[in-house]
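Report on the structure given below.
All protein chains but one are shown in place.
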Amino acid sequence: MNDAAITVLQVMTLVLVAATGAAVVFTRQPAHQMVGVSFFGLILALMFLLFQAADVALSQIVIGAVALPLMVMLALGKIRRQSIEQDKKEHGE
Amino acid sequence: MIFYVACAVAAWLFLVGVYGIATSDNLVHLVLCLVVVQASTYVLLSAVGYRHGGVAPVFADVTQTQTTVDSVVQALMLTDIVVEATVVALLLAITVQIKKRTGIVDPNNVNLLRG
Partner (left out) sequence: MKFPLRQLLFFVGAIGMAILYALAFAHLPGPEGLRSMYRDVINLQTVEQRHITDAITAVNFDYRGFDTLGEEFILFVSVMGALVLLREEKDQGGEKVPDAAWPARSVPPGDALRVWTLWMTGPVVLFGIYIVVHGQLTPGGGFQGGVILATAPLLIYIAENLEVFKRITSHEWIEIAEAIGAGGYALIGLIAFFYSKPFLTNVIPLGPGGTNINVLSGGMVPLIDLTVGLEVAAGFVVLLYAFLQEMLVKQGDQ
């Protein structure tokens, strides 16, 4: 009884993982995609939990849903800052 | 049965991620599609390690006579997740440098061998 319930939950989470992965790829703007990657990390952690991998789920939440979107956000900010500076230089000349 | 479903999802994630990398027009979008490709290996590894009716191998609450899932494969997955974070950090640093030197973030137009 318990095993059947866990199997059903695992199949549902796997379908959700596939759908969220496709959504992450088909979002073209990096700023929007970053939110999607954070959500994808959370769904992956749920999948790890259902497959009885507790340590891996903790690691995935901490790295894939906190540290990774953070680095992407900071890189995006730096790129946007550089493009503002480069536009200013072009229009100033 | 769950094994084959997980393998199919792993193949789907891999192909979708590679499609995103091949048809990308922004370097940061490309790096995040690489994250999806790496997630396909996690799905496959957790399906390999899972045993039907098993519990997590943390013996503080679980007695030794219950069936547990594989712990060696989970050690592999931990290394995989840490390496994913470092690869993304390096690729983002390269992207910032490309933007600084050429002003372009479109992988179709980046031509680094230009004089």
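Lettered A and B in written order, each chain numbered from 1.
Note that contacts are C-beta pairs under 8 Å (C-beta built on N, C-alpha and C of every residue); 3 or more make two chains touch, one makes a residue touch a chain.
Just so it is clear, the model here is predicted, and its values are computed rather than measured.
Listed for subunit B, the residues touching the missing chain in the whole complex are 3-4, 7, 11, 15, 18-19, 22-23, 47-48, 50, 56-60, 64, 68, 70-75, 78-79, 82-83, 86-87, 89-90, 92-94, 96-97. In the full complex, subunit A touches the omitted chain through residues 54-59, 62-63, 66-67, 70-71, 74-75, 77-78, 80-81, 84.
As a working rule, only the chains that are shown with their structure count from here on.
Chain centres here are Cα averages; for subunit A and subunit B they lie 11 Å apart. Those residues of subunit A lying in contact with subunit B across their complex are 3, 7, 10-11, 14-15, 17-18, 21-22, 24-26, 28-30, 33-34, 37, 40, 44, 47-48, 51-56, 59-60, 63-64, 67-68, 71-72, 75-76, 78-79, 82-83, 86.
The residues of subunit B lying in touch with subunit A in their complex are 1-2, 5-6, 9, 12-13, 16-17, 19-20, 25-26, 28-29, 31-33, 35-36, 39, 42-43, 46-47, 49-50, 52-56, 58, 68-69, 74, 77-78, 81-82, 84-85, 88-89, 92-93, 95-96, 99-100, 103, 105.
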